[in-house]
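A single protein chain has been omitted from the complex, and every remaining protein chain is retained in its original position.
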Amino acid sequence: MEGVLNQLPIGLSIGAVLLLIALGLTFTFGQMGVINMAHGEFIMAGAYTAYLLQSVGFLIALPAAFGVAGVMGLVLERLLIRHFYGRPLDTLLLTWGVSLVLQQAARDLFGAPNVQVVSPTWLRGGVGILPYNRLFIMALAVLSVVAIWAYLHRTGQGRRMRAVMQNRRLAATSGINTGRVDQVTFFIGSGLAGIAGVALTLIGPVGPTLGTYYIVDAFLVVVAGGLGQLKGAVLAALGLGLLNSYAEFWSDASLAKVIVFVAIIGFLQLRPQGLFVLRSRALS
Amino acid sequence: MAISEVTVKDAELLAIDEINAAGGVLGKKIEPVIEDGASDWPTFAEKATKLIAQDRVATVFGGWTSASRKAMLPVFEKRKALLWYPVQYEGLESSPYIFYTGATTNQQIVPGLDYLKEKGKKKLFLVGSDYVFPRTANKIIKAYAAANGMQILGEEYTPLGHTEYSTLVNKVIEAKPDAVFNTLNGDSNVAFFKQLKSAGVTADQMPVMSVSVAEEEVKGIGVDNIAGQLVAWNYYQTTDTPENQKFVAAFKAKYGADKVTSDPMEAGYNAVYLWAEAVKKAGSTDVEAVKKAAAGVTLARPEGQVTIDGDNQHVYKTARIGVVQPDGQIKEVWNSGKPIKPDPYLKTYSWAGGLV
Amino acid sequence: MTDESEDVLLAVTGLEVAFDGFKALDGVDLSVGRGELRFLIGPNGAGKTTLIDVVTGLTRPTGGSVRFGDEELVGRREHEIVRLGVGRTFQTSVVFEELTVLENLDLAASFRRPLWSLLRRRRGVSEAVERALETTGLQSLASSRAGVLSHGQRQWLEIGMLIAQEPRLLLLDEPVAGMAQDERARTGELLTQVARDHTVIVVEHDMDFLRRYASMVTVLHEGRVLMEGSVEQVRADPRVQEIYLGRAREEAEDAVR
């Protein structure tokens, strides 16, 4: 019985991980329609940043990883992706190529084996079934969501971002520099992947293939949540986290993955555009 | 090449260098041709075919997962060529064209269980990646447990590459076993040990016996996450033999002082020597002649004395249980005293009767 | 087709559409007789396009009904409505640029064929397609890709595709927006020609165009029908002048710009 109850916080903490890895995608995918398969490798870059900075301090790694992954995203956007707007499926293949290159680069830079990232001592221990590091990840997820919300709704730059998200053409004609907004969006979206990477060092392996373990799940969260929808992403991540937690508890890890997939297909029958949709009258 | 396959290749190349430096075999130098199976089974089969049909090599050393071996097996059997497979595996196989230089189950799993039984661990929880080796290993473990008054409290599999272990750790904690028998593979071990450790489970209360975690993996898992846990192999970098001192020194000299040696590497290193010895004995690299000559070949190797069993082409090996140390090395705490005769079908174990 | 103006082809009653609380249509009643040429005008946001969207199944109404002959259209999918005989064009013309003019028309004419019969290669040109080519005057461009057409030619191709569909009711959404003067005249002729044997509803801003080609006009304002009547009646109505005509001129100028 205790096990069943324990699955609730576990589900929420799985949801928090899903949310962190998917949050950035809701912007790059949701706002810009870019299917960034290299998002997983930005997570990896964040994790390696934590590895390199572990002597300096874990908390320092968070902003640093945000910066590193964000700049990588910015470079990717400037160099390649901006030539691909309006061709979302092409961005998928393009960024897959980028992700292969980044994986091999990590292998050459840090070696093929996983590297050791020692969790900070203040994250040892826990409350009930949830270790402090899980609570930390949940707090980080909440903080990221609040920060993003505040940014979108309380700053001029964020308002411009929302405007572009809702109607790019109209935003452009009202004098918003959409190219610039795209850069900022990509920087933030990729930076969030970096933060997720730091968090993942607490619970998983840190190696060149790190990103590949999370990328499909991240996209499923975005699909279920609806494009560019903060609240959609939050609810979808928590829902999938709980579903995963209980499905695995009552069956096994393999079956849980299949159940989650079937659930998403079923869910899309009810809501083909995900939980929340931006209404639009345009004939796409 | 995936992580560990590379280091096995390095160890095999070291053996080839050493043999060539000592004059080669039959007066000829060994010339290696390297192909990458890219952790992809059909590619293993393709590359094996290329080595045999196009490069016309004398023998092939390699293979990593069971699946890679199963994919290559028909290639070697149909083309009547030789494969030396250096990894511990799930047994239940004895191909006439494969020599198995890693442990079969009675040289690794069974001694691991003997050790747990000796330590009074009666209730076990089985955790493994979802593929052939863990499933077969766990079948054997269950049969062993049934015959030895041990109890299996749970058996869980996770997909390869799985990294979310909080639910599984919750199940383990709730079941309260005396020990966990771990057949997880690769990166999953990192996530499992990190999450087990942060859930507050220590090696003292609930030790984990792993059969796929060697020196190379310890660092990636994080020494503090796995220190004190048990592993079962036939060789550690710390194994105290003169041959091993030489091997470790030579390996570090060639590839760098920070490199570690591990069981699969040593088994690969041995394979080259065993083949060379058989070729010398046969006076030819002809496959059938080598096979015939290989039976009974005995060498002192880093892990101790090894002998090829002519019947099943496996190798007599000494089982060794170790504990992971805070410096990342593994300290032996128990060994079988003498090399164990390989028994891939567990025919000599009465409790294993219903298995095959 | 004979002109039977008493015979109602399209009957819209109490139609309501809300987008996130905003009422785009607020109880619209409208009936269009068989063979009629009806113009729909109104300032931006009056609900003209929304009305067409509801009739053609693109938008689901929150209330009301749309009867087409004996059939209820609300709740049907777009292609089903087309199969009942309702065709439409869009404000921004959408033709298939990768296909030739002929192929565009041929696709429009073939939707009644069962799917499997489409797997055969097209042999020759059907009568409906030939007629559409002729009506729109696009014969010389038949084997050109639609992507190379001018803006006006595209609109004509769209109208041609509509004709090739052989619908009972045509809905045209701003067919002359963005057109040059001579193209407008050509479109007007095309329109009168089409209206001769079809029932047509045209949404249009352009007053000049309206004056020249319209007979019956319905004015929409803030999601309701403000009035109906001839062009003269509408122009003379003070409410229309107040809410619409003043602004329409600016908008028309905008559109030309």
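Letters A, B and C mark the chains as written, and numbering starts fresh at 1 in each.
Just so it is clear, a contact is a pair of C-beta atoms (placed from the backbone, for glycine too) under 8 Å apart; a residue touches a chain by one contact, two chains touch by 3 or more.
Quick note on the criterion: contacts and distances are computed from a predicted model.
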Listed names "Heterodisulfide reductase subunit A", "Multisubunit Na+/H+ antiporter MnhB subunit", "Urea ABC transporter permease subunit UrtC" or "NADH-ubiquinone oxidoreductase chain B", matching UniProt entry of the absent chain: "Urea ABC transporter permease subunit UrtC"
Chains in view touching the one left out: A, B, C
Candidates A:Ser55, A:Thr121 or A:Gln269 - the one touching the absent chain: A:Gln269
Among B:Leu73, B:Ile98, B:Val290 or B:Val315, residue touching the chain not depicted: B:Leu73
Chain B residues that touch the omitted chain in the full complex: 1, 34-36, 38, 40-43, 45-46, 49-50, 53-54, 65-67, 70-71, 73-75, 77-79, 90, 92-93, 130-132, 135-136, 139, 157, 159-160, 355-356
For chain A, residues in touch with the removed chain: 29, 33, 35, 80, 83-84, 87-90, 92-94, 96-101, 103-104, 216, 219-220, 223, 252, 254-255, 257-258, 261-262, 264-265, 268-269, 272, 283-284
Footprint left on chain C by the chain that the document does not show: 56, 58, 77-79, 82-83, 87-88, 90, 94, 96-99, 102-103, 106-108, 110-113, 115, 118-125, 133, 139-143, 145, 147, 161, 165
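The rule is short, and it goes like this: only the chains that are shown with their structure count from here on.
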Maximum centroid distance from chain A, chain identifier (CA atoms): C
Chain closest to the assembly centre - both centres taken as Cα means: A
Chain B and chain C, separation of their C-alpha mean positions in angstrom: 74
Approximate Å spacing (C-alpha centroids) for the pair chain A, chain B: 37
Separation of chain A from chain C, taking each centre as the mean of its C-alpha atoms, in whole Å: 45
For chain C, residues contacting two or more additional chains: none
Residue ranges of chain B in contact with chain A within the complex: 1-3, 6, 130, 156-159, 161-164, 166-168, 170-171, 173-174, 187, 190-191, 194-195, 198-200, 216-217, 219-224
Complex contact set, residues of chain A against chain B: 2-3, 6-7, 10, 13-14, 17, 112-119, 123-126, 129, 131-134, 202-207, 209, 212-214, 244-245, 248-249, 252-254, 257
